[in-house]
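Removed: one protein chain of the complex. Kept in place: all other protein chains.
Coming up: chain A.
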Amino acid sequence: MFYISAASTISHQPTFQNAGFSGMIVPLAAESILISPDYKRFIEAGLLRRMSKILRMSVACSKDCLEQAGVEQPDAIVVGTGLGCLQDTEKFLNHSITIEGLLPPTSFIQSTHNTMAGQISLSIGNHGYNMTHTQNSLSFEHALQDAMLLLTEGENDILAGAADEYIEILTEISCHLNVYPRSPLTSAASFFLLSSKEKSGTLAQIKDVATFGLVNSIPDTILALLAENETNADALDLVLFAGNISNDLTIAGVDPDKSLDYKNLSGIYPTASAFALHYAVDRMQQDKSIRNVLICNALIKSNLGLTLLQAIEA
């Protein structure tokens, strides 16, 4: 079993250092903005000035998570990101188009997808396993699976999370593609400390995480995962989903009253399932009748990510 010892999210909702946020948030308005904490509390000024939005969010959430869990050094840092450091990538590409001669190095150095994991490692002086997974809308689930494999192999505490950032060109590209999402495109980071053992402040446990490509039948895939974990749709107290799969959930036997489209709360970004995980954990903390939660990430319908959570025994 894999235990969630701490969780931290910076998003367009008041999620950061705000236990119980799940009970107070409402669907995002189109003009919502990122709610940023005072980053100077987490990152020294010399480093902060170079960091883009995604780096600031990732480092602040990571440090908050470790502080919550009372863990100084995790055994590994595993990050999932769908689109990586877009701000720095855009800056670097713009420079390369407009400037003749030398290009400013900072945005180039920090444009790679693994910058978040690297900066977290540098900011806490961690020399452990450091990995970044980028698998489009399933990046976070892949990061979770990696962390769970490490725990299975004997590690104790793994910092696992996900981050993606919005830049304006994403809206422009959506228009060119004739895609007009109902929820706003957003930025967010969520980090979790996953542990091999239950601790006094453990929030929930992860029973299973599975990813599927080119899914033929979403209901059959969900039912197979539940059966593998010796449970069924009736036992689910909450189902968080993204993507147009309401009918699939009904076919799978999920009670529509217990299902919730988390995109309305998180907005759309490739790793929004990480927001859903924190939301689920927070709901479980607030409402002890919620014991079994399934997160169905079908943000891209052909890619299905399933995360099964269970409450900690009282």
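Operating definition for what follows: contacts are C-beta pairs under 8 Å (C-beta built on N, C-alpha and C of every residue); 3 or more make two chains touch, one makes a residue touch a chain; residues count from 1.
Just so we're on the same page, contacts and distances are computed from a predicted model.
Going by its UniProt record, the hidden chain of the complex is named "Acyl carrier protein" among "Putrescine transport system permease protein PotI", "Anti-sigma factor antagonist", "Acyl carrier protein" or "Branched chain amino acid ABC transporter substrate-binding protein". In the complete assembly, the contact with the undisplayed chain comes from A:P104, out of A:G23, A:P104, A:G201 or A:P256.
Of A:R50, A:R182 or A:K301, it is A:R50 that touches the chain left out of the display. Against the chain not displayed here, chain A makes contact via residues 45-46, 48-50, 99, 101-106, 109.
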